[in-house]
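Every protein chain except one is present and positioned as in the full complex.
The letters A and B name the chains in turn, as written, and every chain counts its residues from 1.
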Amino acid sequence: MTATEQHGAPAAFGPMRRKEDARFVRGRGSYVDDIVLPGMLHGAVLRSPHAHARITSIDTAAAEAHPKVKAVITGQTLAGLNLAWMPTLSNDTQAVLATDKVRFQGQEVAFVVAEDRYSARDALELIEVDYEALPAVVDARRALDADAPVIRDDVDGRTDNHIFDWETGAAARTEEVFRDAEVTVAEDILYPRVHPAPLETCGAVADFDKVTGKLTVWETTQAPHAHRTLYAIVAGLPEHKIRVISPDIGGGFGGKVGIYPGYVCAVVGSIVTGKPVKWVEDRSENLMSTAFARDFHMRGEVAASRDGRIRAVRVSVLADHGAFNGTAQPTKYPAGFFGVFTGSYDLEAADCKVTGVYTNKAPGGVAYACSFRITEAVYLVERMVDVLAYRLGMDPAELRMRNLLRPDQFPYSSQTGWVYDSGDYQRQLALAMELAGYQELRAEQRERRERGELMGIGVSFFTEAVGAGPRKHMDILGLGMADGADLQMHPTGKAVLRISVQTQGQGHETTFAQIVANELGIPADDVEVVHGDTDSTPFGLGTYGSRSTPVSGAATAVVARKVRERARIVASAMLEVSPDDLEWDGARWFVRGDPDQGKTIPEIAFAAHSSLELPDGVEGHLDAQTVYNPPSLTYPSGAYICVVEVDPGTGGVKLRRLVAVDDCGVRINPMIVEGQVHGGLADGVGMALMQVIAFDSDGNCLGGSFMDYLLPTAMECPSWELGETVTPSPHHPIGAKGVGESATVGSPPAVVNAVIDALRPYGVRHADMPLTPAQIWRTIQGRPFRTDLAIT
Amino acid sequence: MQVTVTVNDTEYTREVEPRLLLIHFLRDELGLTGSHWGCDTSNCGACVVWLDGTPVKSCTVLAVMADGRAVRTVEGLERGGQLDPVQQGFMECHGLQCGFCTPGMMMTARWLLDRNPDPTEAEIREAISGQICRCTGYENIVRSVRWAAGHSAPEATEATEVTA
Partner (left out) sequence: MMPGMQVPSHVEYERATSLEHALTLLAGPDARALAGGHSLIPMMKLRLAAPELLVDINGLTELSFIRLDGDELRIGALTRHADLLGSAVAGEYFPILTDAERVIADPVVRNWGTIGGSLCQADPSEDLPAAFAALRATVVIRGAGGVRTVPVREFHVGPYETVVGPGELLTEVRVPVLPRSSSAHLKVHRRAGDWPVAAAGAVLRLGGPAAAPVVEAAGIGLTAVGAPHFVAAEAEEFLRGRPADEESFAAAGAIAADHCRPVADQRGPEDYKRHLAAELTARALRQAAARALGEA
């Protein structure tokens, strides 16, 4: 069966209530902090108040003397175990507990294990650390200055804060087009540092059994298998003696991909004390020390013709990676998939240079529903298209329509080497404009501008590249980005699907059951989805980068098809015909030309376990396994339109409408797909208008609590207006493209473009996010401020 | 010190430190882990429970303050094996994804509906404005509460009387 055969309306696809909800609405989810083991102790991390300082001494005596404290672990303790440093997901090293220096505010310095969580925190106050403060590198733009303090002097011979240079596209060809172009525009654009801030912070419960040598770790992780392998590498524990369990996860958004020092400390704490140790960070620890996102300082340039033909895009980027290069991305892609900055347009040339630098800020780098830096790429190009529209005096929707790839151009090879699989972009944008009532909105805007009112309409169009990845091109720390699936058919026709990806709210237990149900013609309720436990699931790289449906969803379809083919052989024995004489009707194998003669999967499953004489090619079951190695990436797209009103007296923004037309290929569970889009739209509103992690000149984090790091509430979010087009991915078994991060990628430029459009009467062409009332008012005054630094 | 708190109609007596936060009392002392802790600063609302019939952020209330009072949590929404319409609504309308904010959202929703059985979208948004959801963009939470408003059940009234 080919993918295209299924694009009608597969029986099991469609809105279906989620299986996982039954426990959640009863308060019976099981998150890491809900895990209680007999004799369990509690850990707490002492963190650095300084952004950059040398540690001259650590005195733990008073903490150790606390009657409820069982252990105090420092960098020196870990150094003795060769665990003071651990590899990051970008092949750098990161301190587990600082030994020489602290390099960002909130860095882990010591770990206390105590009988209860309050005592553990009390004991932190009893640890005395002497610091010798050092000047901090806070501004990425100063990180490469000759006199900048060297942050990573732990590495022999390092004399600066430079991490990497990366280039894509064709510089000479691009320069030619720019030289030749009728119109060029340029803009400095910051995508400031933000934090994914899942509502559940990070935590772990580690339980090391000294007798069996088995380590079990319950963790807030999006990638349990990768973590198991990394623990084996980091701690030197045999991998078969490590079990990582990712129970219910209270949101991840990329923030739970990497391994954090707290996890390692919990493991060491359990080994040292012989008891289970729970560590759960508080909110400020979460915001100040775990994976941030973005922090991309970009300069974009566009070359075009006077009549609005976009010819080339050139970008240079300074990427702030914080104190350790901990970005989670495929090895060959130090700037992630930023190479898709060419957007959804047919260009003559493109060129991009990215330089990564260390600063005295928390490590991380790729997180927060960004599809490996596609968020930044889309924001850059969609902002630049609006800058061009402003320069040309063209309507931004019309400018886009004129330059979007046409359906007959797919598969399309971009100027940076990405092969877009499918799309119908003009139809998609036209639908968004129709839903929004675009022309009426522009008419209303004209009227209101005459009355002196500020109304803005913003458009964005994005293409993502998700579903990493073909393993020959994409790996993390050498682990190829493929995913396994095991499907077990019980005699009564009930199925157990074991997958390597891990839901953090995406509804895998439902969607993946629907995929199996669709392939085998059984009810989705008869399919149990097992995930999140390395002892009972096949190896795979986990859930992030919108890869679950593109990779693991494909694995699920493939493994179900294997089961179906086995069933065909068994059915041939049951019906006493050749397998070649059987046809599949969606629920049964039946004899060609004699449709009354057929067997359903449950009937066949029972027969496979019965006394039936089995033919060659099958054993006494229908079970199957697979590992799916994607042949290519999938390319979901979106057309978004935002409408805002701005109060010029206060700078306040009212977000009136946000229309989102997504094309994620075939939708397995449209209800869940829409939910994913809703969440991403709110994220985008947050980033565009309020969320930011800034730092003062001493390196103090200015976004370290939910009082300072603002997330949108129901009051800032309008009722979202969704639409869809469906262009199936031709190379995906069910034509699905992935959608988890689409709206987070597409909505920030739509919102920012709308606000900037509202400010057009003031001649405003750009201002950096977040567009708080203060930033908007200052922009109207012609004096926008830098949002990544302390406001002065 | 000793406290006696009635949680979901069951009386619990425990010896606690005065500094113990109500959310930790519920989760760690009573094992009622349905209510979550999310932010420390009473901004996120994952910890919302009813104290004497009124939603409060239990990360900012001491357990000793609840001594002699009645607390209701998500575990107490279901009555006689029947889900509260709010719980049903969240399932029907995909009002949750990761489920972490859900208990607090549902407690506030139930309280709102007890006082305002037919709330507008704007009233629902206002009522949950002190609670953060990172997954749903709020749209389906609003729909879930509207669904519950259209499916009232006798259990809901009873719940109000017990804790009012």
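Note that in this section a residue touches a chain if its C-beta (ideal position, glycine included) is under 8 Å from a C-beta of that chain, and two chains touch if they have at least 3 such contacts.
Quick caveat, the model's predicted, so the values are computed rather than measured.
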Report task. Could you tell me which shown chains are touched by the chain that is not displayed? Result -> A, B
Report summary line: By the document's definition of touch, the residue of A:710, A:734, A:750 or A:767 touching the omitted chain is A:710
Query raised in the report: So which of A:46, A:96 or A:527 would be touching the chain we can't see?
Result: A:46
Requested in this report: Using the touch definition up top, pick the residue from A:284, A:463, A:488 or A:600 that touches the left-out chain.
Outcome: A:284
Report task. Please pick, from B:43, B:73 or B:102, the residue that touches the omitted chain in the full complex. Result -> B:43
**Report entry** Residues of subunit B in contact with the chain not shown
**Finding:** 1, 17-19, 21, 24, 40-43, 45, 48, 51, 54-57, 60-62, 64-65, 67, 108, 126-127, 129-131
Requested in this report: Spell out, residue by residue, where the missing chain touches subunit A.
Outcome: 44-47, 49, 106, 117-118, 121-122, 124-125, 281-285, 288-289, 649-652, 689-690, 694, 701-705, 707-708, 710-713, 715-716, 772-774, 777-778, 785, 790-792
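Quick note on the criterion: only the chains that are shown with their structure count from here on.
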Query raised in the report: What is the distance in Å between the mean C-alpha positions of subunit A and subunit B?
Result: 30
Query raised in the report: Okay, in this complex, where on subunit A does subunit B touch?
Result: 17-18, 20-31, 33-34, 36, 116-118, 197-201, 248-251, 253, 282-284, 504-507, 671-672, 674-675, 677-683, 705-707, 711, 713-715, 717, 719-720
**Report entry** subunit A-facing residues of subunit B, complex
**Finding:** 17, 19-20, 24, 27-28, 31-41, 43-44, 46, 73-75, 77-78, 83, 87-88, 90-92, 94, 96-103, 106, 121, 124-126, 128-142
